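For this depiction, one protein chain was excluded, whereas all remaining protein chains were kept in their positions.
All chains are identified by letter, namely A and B, in their written order; residue positions are counted from 1 within each chain.
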Amino acid sequence: MFELQNIEKRYTGVHVLKGVDFRIDDGEIIGLVGENGAGKSTLMKIIYGAVQQDGGTIQVDGETVTFRTPRDAMKMGVGMVYQEQSLIPNLTVMENIFLGFEKPFVRFGAIRWKKMAEAARVQLAKVGLDIDPATITSRLTFAQRQLVELAKVLALEERVEGKLVILLDEPTSVLSRDEIELLFSVVRALRRRASFIFVSHRLDEILALSDRIYVLKDGAVVDVMTAKDASIATIQKEMVGRDISNEYYREDRQIPYDENKVLLELDHVGVAGRGNDVSLRLHAGEVLALVGVEGSGREPILRTIFGMLRPDRGTLRIRGKPVRSFSPSHSVAHGIGYIPRERKIEGIASGMNVFENMTLSQMKNYTKGSVLNISAERKLAREWIGKLSIKVPSEYADCGNLSGGNQQKVVLAKWRSGGSDIILLDHPTRGLDIGAKEDVYAMIRDMSADGVGIILIADTLEEAIGLSHTIAVIKDGDIKKWFNCQPGAKPSLYNLIQHMV
Amino acid sequence: MNRFLAMETLRKWVPLLVLAGLCLFFTAMNPHFLTLRNFARIAISSSPALMVAIGVMFVILMGSIDLSMEGTVAVCAVLFALTLNALGGSIAGRGWVAIPVALFAGAVMGAVNGLVHVRLRIPSFMASLSLGFIGIGLSLLITGGDRILIDDPLFRSLLTVRVGGFPLMMYAALACLLVAWFIQDHTTTGRNFYAVGGGEELARASGLNVGRLRIIGFVLAGIFYALGAIFAVARLGIAETETGRNFMFMSITSVVVGGTALRGGEGGVWNTLIGVLIVNVIGNGMVVIGLADYFQDGVLGLLVITAVWLSTDRRSLSFVK
Partner (left out) sequence: MSFIRKYIEQQTINRRNLLLMSAYGLCGAAVTSAMKPYAAKAASSDPQIAWSYRDRTNPYWNAIVSGGNAFVQSLGKPERALINLINEGSSEKSLSDIQSLLSRYGSNVALAVDPNDMPNCRPVVEAVSKAQAYASTIWNKTDDLHPWDFGDHYVSHMTWSDVGPSEQTARVLFDAMGGKGGVVHLGGITSNNPAIERLAGFRNALKAYPNIELLAVQAADWDTQKANQVMSGFLTRYGDAIKGVHCASDTMAYGVIEALRAEGIENMPIVSYDGNPQAVDLVTKGKILATVFTNPYWAGGITASLAYYAATGVFKPSSEPKEHREFYGPTTLVTTKDARDFKVKYIDTNPNYDWKKFWALSGGQIQYK
């Protein structure tokens, strides 16, 4: 049994954790939920020893312990499976599993690889992974890597007495549905060896896996529920502190699109190297969701439309005109905006401020003879900061320091203010908390009302169903099925899934 | 969080504080340091270095690196001197053509550098290093290892004529600095350098032509190297292959010490100015306080490391190898 009592933590004046009590029994799976900034990650860091609490105690099997480093925590059987994959990609699987614990395999200063491989196989067997321990980690799929990380933590078993406590931080974020199921079955099977703390933004997964659920809000535990008595709606209500589910996707604001105005047309387009054949039409005011499992070929379609990939065959027409040269600059010039999944890499230039980010794709509108008109840029930024209620001190704020939701708003403002009327959204709400998600949904409705055509790859199926006018189910790169999503006549999750897999 | 922001603001001013601290230290050791005449001397040694440092700064802002400056400076200096002497030896006459010739040569070297880097997809480190070799070889070929003397009193007035105690050269360098600042802050190109440095993928996804931008960056760098070459010739009255010597160490050190991040996207001309001054104040100050010469290299190294350590944000440096 692992217990936290009255944990306090402050970061230079900010009260992050306010007297948190937390208990996990042997073999139990605890779900931990909360909005961004509720204190989840700080709590986790205290549990695995990366951060020390200011007040309160940690007890393992009734004895008070202090963790000065993650290694201390490991010695007491607490292990962390990191959200950012923590395996070193150019090392082999076994080296990763025993990284920092090679001692038992060393004889006369040399590592006995055979012995290490045997030991690694034992660990991999625990998670049901049948791979050669000498495989270079970068060759594995994301799901396999996740399992290797789990195996790495399970290797603690041999080194500590008593049961393990394993933290899973957003382990499903990079996995497909099948892989998630596999991971869950492994976790369930491992109950007799360890107890788990499971952190995820996906409440359906939390409900499916956990025994009990801790809800954190503003640094305090606001509720502990048993999973079978909980529902997504009740958890959300606890997290946000108000009822939100009804208006969540703003379905009331979904208005029919203009059928006569085709903004974008793909006519038997073959995405580079995939040998598929995609045809679709995007109308003014339409939200078209591409739905499919991870790796089904949704992103390459978006990237083709944006000109980052050159199609093998077929025609792409923007407002009726066939596209001949494929490059992002060409697409931007023709009114296409792209909001990528990796916001930090492709969405926001950190180090540049708000107005610089906003005008990046449309600088020709703010220059005269390539000299910038900075006051006009600032005016634009102030206008959109107001319009989208972006929370920034001023238009000079560095975008790298903004919260995820505000960054996303800046990216949206960048394309909208540039007059783009075809917007490609790749996971626009990934990693955002509920409040910020709602803002993004509202913006999508606003754009739709302004006659903007939107192609969406949603974070969840519910999101896709809730937001879109039309859904295309993609499998193996091809569109398998079209769904019409008028309010009141939306397809169910089940309808979609049977075409996805 | 607040303390963090305070640190952040403080860090921005660290290079300037380092410079002020150095000046105080050298003055305390030898009051002669704090004289107009000495500052004029520092200004003379800083002027060519400032031009070269600004050139490489543009490239570094984009997250690339340019190591061709020694070769480019040598070629530009030699071509400048040859043209000047061939056209009558005075910039008062037709000799002024030497200035655009040198700038054009710099731009061509930069363009070749950028094209090799972008079109042949050779890392900028290798492309520019090799082009630097070629530049040195080219200038040797042109001069045959000889020195070319410039005796035009009008051109040398950059060094010899003083206004307000400072040589004309410094005012010319400051004018070029203002041009660089204008390019950096008030043109699309300058803004785009930051965008490419801040995130190349992002820049591409925003519809910028990243390849073309990189080439422009190298061309701009080449032009500033040529300016550096002209000032270096004005300073010594000699153009030779050796004119380019030491600029690589000097300019990159200055850029980094001034607080421009080697990963790109951060810093700018004012940082570079401060960096160049720091490096040259150290060089001058060590002689002025009479530090034994076998210490000087070591002390310069230590001071550079300290300055970089103080002025960089190590939170984001996890990738440093």
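Just so it is clear, a contact is a pair of C-beta atoms (placed from the backbone, for glycine too) under 8 Å apart; a residue touches a chain by one contact, two chains touch by 3 or more.
Note that the structure is predicted; figures quoted are calculated from it, not measured.
All shown chains touched by the missing chain in the whole complex, by label: B. Among B:N38, B:T72 or B:S254, only B:N38 touches the chain left out of the display. When the full complex is taken into account, the listed residue touching the unshown chain is B:F249, out of B:F125, B:F249 or B:W309.
Touching the omitted chain from chain B are residues 30, 32-33, 35, 37-38, 41-42, 44-45, 70, 132-133, 136-137, 140-141, 145-147, 149, 156, 159-160, 167, 232, 235-238, 241-243, 245-246, 248-249, 283-290, 293-294, 297-298, 300-302, 304-305.
Going forward, only the chains that are shown with their structure count from here on.
Separating the centre of chain A from that of chain B, both taken as means of CA atoms, is a distance of 43 Å. Per the touch definition, chain A reaches chain B in the complex via residues 11-14, 306, 308, 327-333, 338, 340, 342, 344-352, 356, 359-361, 363-364, 367, 370-372, 374, 414.
Those residues of chain B whose C-beta lies close enough to touch chain A in the complex are 1-4, 185-189, 191-192, 194-195, 197-199, 201-209, 265-266.
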